[in-house]
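A single protein chain has been omitted from the complex, and every remaining protein chain is retained in its original position.
Every chain is named by a letter (A, B and C) in the order it is written, and numbering of its residues begins at 1.
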Amino acid sequence: MSKDELKLTEQQWDRLALLRSMLRIRRIEEAIAERYAEQEMRCPTHLCIGQEAIAVGVSAVLSRDDVVFSNHRAHGHYIAKGGNVRALIAELYGRSTGCCGGRGGSMHLIDLDVGFMGATPIVGGTVPLAVGSAWAASLKDEKRVSVVFFGDGCFEEGVVHESLNFAALHKLPILFVCENNEFSVYTRMSERQPDRPIYRIAEAHGMAAYHGDGNDVEEVLSIAEAAMDRARNGGGPQFIELSTYRWREHCGPNFDDHLNYRSESEIESGLKDCPIANFASRLELSNILTQSVMDSFEAEFSEEIADAFEFALSSAKPSSKEAGERVYA
Amino acid sequence: MSKDELKLTEQQWDRLALLRSMLRIRRIEEAIAERYAEQEMRCPTHLCIGQEAIAVGVSAVLSRDDVVFSNHRAHGHYIAKGGNVRALIAELYGRSTGCCGGRGGSMHLIDLDVGFMGATPIVGGTVPLAVGSAWAASLKDEKRVSVVFFGDGCFEEGVVHESLNFAALHKLPILFVCENNEFSVYTRMSERQPDRPIYRIAEAHGMAAYHGDGNDVEEVLSIAEAAMDRARNGGGPQFIELSTYRWREHCGPNFDDHLNYRSESEIESGLKDCPIANFASRLELSNILTQSVMDSFEAEFSEEIADAFEFALSSAKPSSKEAGERVYA
Amino acid sequence: MPESGMREITYAQAIREGLDQAMEQDANVIVIGEGVPDPKAIFNTTAELREKYGARRVFDMPLSENGVTGVCIGAALSGMRPVMIHQRIDFALLAMDQLVNNAAKWHYMFDGKASVPLVVRVIVGRGWGQGPQHSQSLQAMFSLVPGLKVIMPTTAHDAKGMLISAIEDNNPVMFIEHRWLHQIKDTVPETYYRVPLGQSKVLHEGDTVTVAAFSHMAVEALIAAKALMSVMGIAIEVLDMRSVSPLDVASVLRSVRKTGRLIVADTAFRTGSVAGELITQVVEQAFSALKLPPARIALPDHPMPTSPFMAEHYYPGPETIVAAVADMLGIDKNSDAYIKLTGLLVREGPHDTPNPGFTGPF
Partner (left out) sequence: MPESGMREITYAQAIREGLDQAMEQDANVIVIGEGVPDPKAIFNTTAELREKYGARRVFDMPLSENGVTGVCIGAALSGMRPVMIHQRIDFALLAMDQLVNNAAKWHYMFDGKASVPLVVRVIVGRGWGQGPQHSQSLQAMFSLVPGLKVIMPTTAHDAKGMLISAIEDNNPVMFIEHRWLHQIKDTVPETYYRVPLGQSKVLHEGDTVTVAAFSHMAVEALIAAKALMSVMGIAIEVLDMRSVSPLDVASVLRSVRKTGRLIVADTAFRTGSVAGELITQVVEQAFSALKLPPARIALPDHPMPTSPFMAEHYYPGPETIVAAVADMLGIDKNSDAYIKLTGLLVREGPHDTPNPGFTGPF
C-alpha cells in the first residue's frame, strides 16, 4: 500500500501512518497478552494498551539520531522508535536473539541501531541518564535531542527534580515526557500527590512545559513537535505532561477491573477515550481511512506478529553457562 | 534591664529583643571564631555570622512546643530557639556536658527541652525528618508546627522535592525556611541552578511560598509570622525563601576573601547589608536603642560567653571507653 | 505472653497478623508503603488494615523512597512507630542515605537522647524473570552499618514474633522477607508474642556438619537435612540464623565445636556476603575446632539474568547443600545411596516459581 495507491496527500498519508503505528503497537501487545497465559514469557510485563498515542505522537517527530530512554512500560516506546519487533518478542521469551540476549526481559529493552538507549524498571532510573545523554550531545556539539518517557508516579522521585534542575541549568536538548495515567500500580494520584498540575513544577524549574491530551495522537504530535523544535534550536529542556489511561492491570496481561480499584464509570470513560478508535473515526470522516485500508493493516500486522513469535520461539535458548558472562566490559 | 526601666512599649521591647537575640548569636560565634585558632574545638564548624536575622526572625514567632530541625550551619538556629549555650560550647570542645556528650560536635546539635530536634551535616538529611515530625503532630492532633532551616544548595537535593510533595499531599503543619546565601561552599548559584526563583518551585508543589530579605529581621519576622499563622490554622505547608549573605569562610572561623571567589564589591555590599547594624540604626532612629542599652547587652553577653567557655573547658572530658556505647537504644 | 491458639497459616498471613496485633496494641504504630492499602496489599500482608485502622494509620505513599524514609524517621523521633514497606529490597537502595546516615546513627550521634523505632519491611525477589534490578538480596549491605538491626525470619512463626519484636524495638530494623517464603505454612499462635532478635534456631539436630542458613536457604537446608537423614542416616545440624545483625555467632560456634564442619548458606551474592562474615568470625574464634575449611553456598557474583533458560542453575538448592555435605564427609557421589538421595531432591515444576500453582507475573 502506498500513498499514491490510496490517493492521499503527503499530509494525509502521515496522519494515516500515526494510526497505523498505534494499531501496530496495540496488536503486538494484544498478541503478547494473549500468549502470556501460556507461561512461556516468564518475566513481568507492563502493557501500554490505551496509552499508544503518546509513544506514537512523540516518536513521529523524532529522527533516528534522537535518542530515547524509557521505563518498565516500554514496548510502545521501543516499537514507535523503530525497535526490532522480532528482538522484542524474543526477549520476552528469554531467547538468545532477544534484544538483551535474554538477560533483560520485557522491562529491559534496547535497540541502539534506532537510538533506543534503554528501558529499565527501577522507577526514575533512566530520567537522569537521558539528561546525561543530552549533556553529552551538548558537549560534543551533536545535534540530537534526548527523550525520556516516564509516568506520573515517577515524577514523585527526587531524582526527577535533580534531573530537571541539571537540564535547566545547562540548557540541555532534552524532552521530558510525563505520561500521566493517574495511577502508580493501583494507587491514584490523590494518595500520592497534592492537587496541582505536574507540568507547572517543571515550568517553575525554568523550562518550557505543556500539558495535553495524551489520548489524542495529533495533539501529542503537535505539542511534541513544537517542543522538539525548541529543543533542537537551543531552547533548552522541554517538559510535556500528557493525560492518558491504562486499560489493563499494572503488570501482567489481564484486565483487572474486578479488583474494584476504579469505578465502572471511570473504566467506561477510560475505554471510550480510545486513542485508536477515536482517531480512526476522525480519519474515516476525513476520508483518509477506509475499511480496506484497515483490513490491510490488520493483515500486515498479523503476519508480522506471527513472524516475530515464530522467530522468537524458534530461536536458540541461551544456556545457563552464559549467565556469568558480561558482568564486566 | 526591663521594659519599664527603659520606658518601652511592649512592641518596642519586642523589637529590641530581636536585636538583642541577633547580637547574642553574633557575639557567641565571634567568640567561637576567635578561640577556634587555639585548636581545642576540634570539629568542623560553620558560622552563621551575617545570617542571624533569619534564625532570629523565624524563631521569634515559634513557641516552645514548635520543633526545629537544622543543618551544618546550626548555631544560630539552636541559640535562637533557646538552646543551652553552655551545652553548645561544651559540645564544640568535645566535652561530656556537650549537648551530644561530645559525640556530635558543632554539626550535630540537639536540645529537646526547647524543641530543637537535631541538626546534622549531610545536606538535605533533616528536611524529610521535619516533615515526619509534622506528620506525627498531625496524626496525633498535636498543635505544634515543625520548622526546618536549610540552604540554597540543599534545595538541589531530590529529597527536598520528595519532602515538599509529601508535606503538600498531607497538608502538614510545617515551615520550610530556605536561607539563600547564593553559595554552596564556594560555588555560586549560577553553577548549580538555572536563573529562576527557588520559592516558585515550592509554590508549584501546591503550597504557600514567599520570598523576602533575609537580612531584615522585621521582614523575616512578618513573613514567618504570617506563614506560621497559616500553618497553625490548617493552611498546610509553608515555604519561605530568604536572601542573605555569608560573611566568613564556608567551614572554619576565618574570612576567606583572599581566595577571590567573590569580588570585593560583592563582599563590601554583603557586609554593608549587616542585619544587626542596619536594624540597630533603625532602632536608634526610633529611640528604642541607646548606647547604654547596647553596652549593657555587650556586658551581659561577654559574661554569658565567658561563663559558657569556662563551663565547657572545666567540664569532664569523655573517655574513649564510652565511645562504643549508645550504638543501639 | 504465652503462645497459644496454634493453627497453620502462611508466612504472609502471619506477617499480616503481626502487623494487625501490633497496631492493636499500640496506637502509635502506623504502616506506610507503595501499595499497602491497594487490592494486592503487598502480597496480602497488609490486607484490610486500612479498613480496620483507618486512613490515618495505614498509608500508601508517593514514589519517594528516600524522602518517605526520612519522613518515617522524623515521625519515629516524634513518638510514632512506623512500619515502612518496599515491595523489593532493591528499592531501598534509593533510601540508603536516610537509612545509613540518619536512622542508624541518630541514637549514637545524639548521645542517646533520641531513638528511631522504625521497621522497614523489604522483600527479596526471586524467579519469573525478576531480573537484575528486582532480585538482589542486599542484607550484607545493611549488616555492615552499626546502628541498624537486620533480620531475616524464615518461618511464619518467627515472621510474626520477630515482626512484633522489631516493632517494639527502639532501633531501626530492616525486616527482610524472601518472596518465596510468603506461601509457606507453619504453626503460628493466635496470641501476641515475641521472638527475640539476634538468636538463631536449631531446625534439625546433627553431629556431622553444621549448616548455618539464612532465610529461604534455611528451608532448603532443612530439606537437605531430612533427605540425608532418611536416605543415608546422616545427621547434619541446621541452624536457621534468623538474624543477620546482630549475628548469633555463639550458637554457630557451639554447633561447630560439636561437628567440626561448617557450611554457611546465604541468599546473596557470594563475595561480600554475610556468609563470609560468619565464616570469618567462626575462624577467628574456633579455628582449632574446624576439621576442614568451612564452605560457603551462595549466589554467583553476577546479577540474575531474566531468561529462565539462563537463570536455571542460578539459585542453589538442597542438592547444592547435600553436595557440599558429601564433599565434607567424603561420601561417594556415585554411590547408590547418594544417587537415590539426589533423586529425591529433584524439584517438581519449573525452577523459576515457588510452587507449581504460581502463574506469574510477580
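Worth a mention:
Just so it is clear, contacts are C-beta pairs under 8 Å (C-beta built on N, C-alpha and C of every residue); 3 or more make two chains touch, one makes a residue touch a chain.
None of these values were measured; they are calculated from a predicted model.
Considering the intact complex, the chain excluded from display touches A, B, C.
Only one of B:H108, B:H205 or B:R230 touches the chain withheld from this view, namely B:H108. Between the chain not shown and the residues B:S21, B:N84, B:S184 or B:N215, the one that touches is B:S184.
In the complete complex, the residue from A:A137, A:L221 or A:A308 that touches the missing chain is A:A137. In the complete complex, the residue from B:G57, B:G76, B:G94 or B:P173 that touches the missing chain is B:G94.
Although one chain is not displayed, its contacts with chain A can still be listed: residues 67, 69, 99-104, 108, 110, 112, 117-118, 120, 122, 124-137, 139-140, 146, 158-159, 161-163, 165-166, 169, 325-329. Seen across the whole complex, the unshown chain contacts chain C at 66, 90, 93-94, 96-97, 100-101, 105, 108-109, 131-133, 136, 140-141, 143-144, 146-147, 245, 247, 268-269, 271-277, 279-281, 283-285, 287-288, 290, 292-296, 301-303.
In the full complex, the hidden chain is touched by chain B at residues 36, 39, 42-45, 94-95, 98, 100-108, 120-125, 153-154, 156-158, 184-187, 191-193, 251-253, 256, 259-261, 317-320, 322-324, 327.
Methods note: only the chains that are shown with their structure count from here on.
In this assembly, the C-alpha centroid of chain A lies 37 Å from the C-alpha centroid of chain C.
Rounded to whole angstrom, the centroid-to-centroid distance between chain A and chain B, based on C-alpha atoms, equals 47 Å. For chain B, the set of residues that touch two or more other chains comprises 158-159, 161-162, 165, 169. Multi-chain contact residues, meaning those touching two or more other chains, occur in chain C at positions 61-62, 64, 66-67.
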